[in-house]
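The complex is shown incomplete by one protein chain, all other protein chains being positioned as in the whole.
Naming follows writing order (A and B), and every chain is counted from residue 1.
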Amino acid sequence: MTDSAILYDSSRCSACKGCQSACKCWNGLPSPLGKEAGGCTGSYQSPLELNGDTRLLISFNEKRNEKGGIEWAFARRSCMHCVNPACAAVCPSGTLHVDEASGMVAVSDEKCIGCQYCASACPFGVPHHYGPEPTVNKCTGCVDRIEQGRVPACVKTCQPGALNFGDRAEMLAIAHERVALLKSKGFDKAVVYGEDELDGLHVVSVAKYGLDAAGLPENPQVNDIVDWLGIMKPLTGIGAGAILAGLGLSFLTGVGYKRHTLHYDEVAHDVVDMDTGEVLQHIDVDIDVERKA
Amino acid sequence: MQTTRRGFIKATGLAFGTSLAYGLATQSEAFALDASPDWKLVNTEECTNICCYCAGGCGSLCSVRDGELISVEGDPDHPISQGGLCAKGASMFQLRNVVDEKTRKVIPNPGRLTRPMVRRPGASDWEEISWDEAVTSIARKVKDTRDATFVEVDQGVVANRCDGMASLGGSQQNCEEDYAIVKTMRTLGIVALDNQARV
Partner (left out) sequence: MTNHWCDLQNADVFLTCGSNNVENHPISSKWVQKALDKGATWIVVDPRYTRSAACADIYCPIRAGTDIAFYGGMFNYIVKNGLMQKEYVANYTNASYLIDPDFSFDVNTGLFSGWDEGKKAYATTTWGYQTAEVVGPDTSATGAFSWTTADGVPEFTPPSNKVAKKDPTLEDPQCVFQVFKRHYERYDLDTVCSICGMDRETLELVYKTYCATGSPEKSGTIMYALGQTQHHYGTQNTRALTLVQLLLGNVGVAGGGVNALRGEPNVQGATDLAMLVYDFPGYMKWPTVQKYPSLRTWMETETASDGYYTNKPKFFISALKEWFGENATSENDFGYDWLPKIGSNTDLSIIPTFEHMDTGLIKGYWLWGQNPAHSAPNAKFARQAMSKLDWMVCVDITETETASFWKAPDLDPAAIGTEVYLLPAALIYEKFGTVVNSGRWLQWRNKAVEPFGQCKTDLEICDLLWKEIVGLYKAEGGANPDPILNMKWDYHIDGKIDARSVAMALNGYTTADKKLLGTFGDLKADGSTSCALWIYAGFYANNDAPLDPAQQRIGGRGTEDKGGLGLYQDWAYAWPLNRRIVYNRASADTEGRPWNANRMLVAWDGEKWDTNDVPDFVASTKAGDGTVTPVPPNNKAYFMNWEQNARLMVPSLDMPLPEHYEPFESPTENILNGRQNSPCIKFAEHKSVQRGSKEDYPIAVTTYTLVEHWQSGSQTRNTPVLVEAMPAQFVEISEELAEERGIKNGDRVRVFNNRGSAVLNAFVTCRLRPLAVNGKTVHQIGIPHHWGWAGSLSTGDLVNDLAPNVGDPNCFVPEYKAFLVDIEKV
């Protein structure tokens, strides 16, 4: 297996959103066609979150620092392509899997059964689903392009060279060199992300203004319940719903990377979508208790 | 991975002398490592173009199958853009085709004009007309206005000027089109001729 990685260097990024645009155009992903469908986000960032139609976005985070200067941090939000991907570990249908040739977490969406385990398992809240019979939508690493000798669409289109694709060790070396340069210029919080986090990521980032500004969780953890999911992979139906709900509670506070905001109401034993208020599932208490045991 | 547009050069060579077929003969088979049927660009032909937004002159590659546009991305051989395109350049495909939210199928961009239209005096909406009708009636209006507002001699000097018309625009077109516009507009006598250079 080749250990490839995408390198995102926020200190080169001009936040032109070429990657955001190229991702949609290459992958045939829709954007709203309704009039005034978007609305004001109160920021240069749009959409504010990844969603069923959006696999990649550039985030913006601005503040005035103690010296009176401005820190406008750009960051790239998309699948991190974990070396040991929890999403693939829990995926019961083989939809999400590691592409042997590149190491990227590829998607065979025609296999998706809509269980949404992946959304719950992901430490970054990346997988989203679309359609009445939910199908997963997340960055595929453009393995179709990589197979054809091309780089991912986002990397290809990046004008300032903020995105790069190649051997992971090489990407890490470039990232470390860049961070050293940034530190020498006074960017004290500059840091490499993706080397050791979660046993390593196939997306390596240079965060010019530090992790907080980039919306990157400092010490991402795969919830140990993922182990349960691994065991319970063959199960479907209500058991899955119960586990989903339990995980929902664990990830509501993620900075930057925001997972599905599902909430488990412990009194009513309902799984509620925080955005719509819709009750997605009622949990059978006995099974829930059984799981906790 | 080095991809070159060598096929492109070959195909244009063939185009020489076959002027009727010139337009689309500039395409050549897309570069592909294998002919995997799942590959988005399988059986496509490519041709090079230049971005329609700022004056960077970035190169684009248009992939076409059965006469329809399949994809637009940066031209990797282009020395300025080296395969890159910004958000606008990367979205040029959508000026023609967009993806329907419901079906996820590619559909024609509903914002594009598809046929000539006229808005009659006092009307609150468009009327569709044929090209023939548009051309005939525009030519008549142009002649009437020119004939009514022409200044043949001004201060004793041959002026051959038409004060009653103005022309605006040109930064969007190709140079050959610009020359055609300048030449026809000026020959009609138009002196109020301007383009986006100021705005």
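Just so it is clear, contacts are C-beta pairs under 8 Å (C-beta built on N, C-alpha and C of every residue); 3 or more make two chains touch, one makes a residue touch a chain.
What you see is a predicted model; the values in this text were computed from it and never measured.
Contacts of the undisplayed chain with visible chains (whole complex): A, B. The omitted chain makes contact with chain A at the following residues, 12-18, 20-21, 24-25, 30-44, 46-47, 54, 62-64, 69-70, 72, 74, 159-161, 185.
As a convention for this text, only the chains that are shown with their structure count from here on.
For the pair chain A and chain B, the distance between C-alpha centroids works out to 39 Å. Of all residues in chain A, only 16-18, 20-22, 24-26, 28-33, 53, 144, 147-151, 153, 156-159 touch chain B in the complex they form. The part of chain B that touches chain A in the complex is made up of residues 1, 3, 32-34, 36, 38-41, 71-74, 76, 81, 83-91, 93-94, 98-101, 104, 106, 110.
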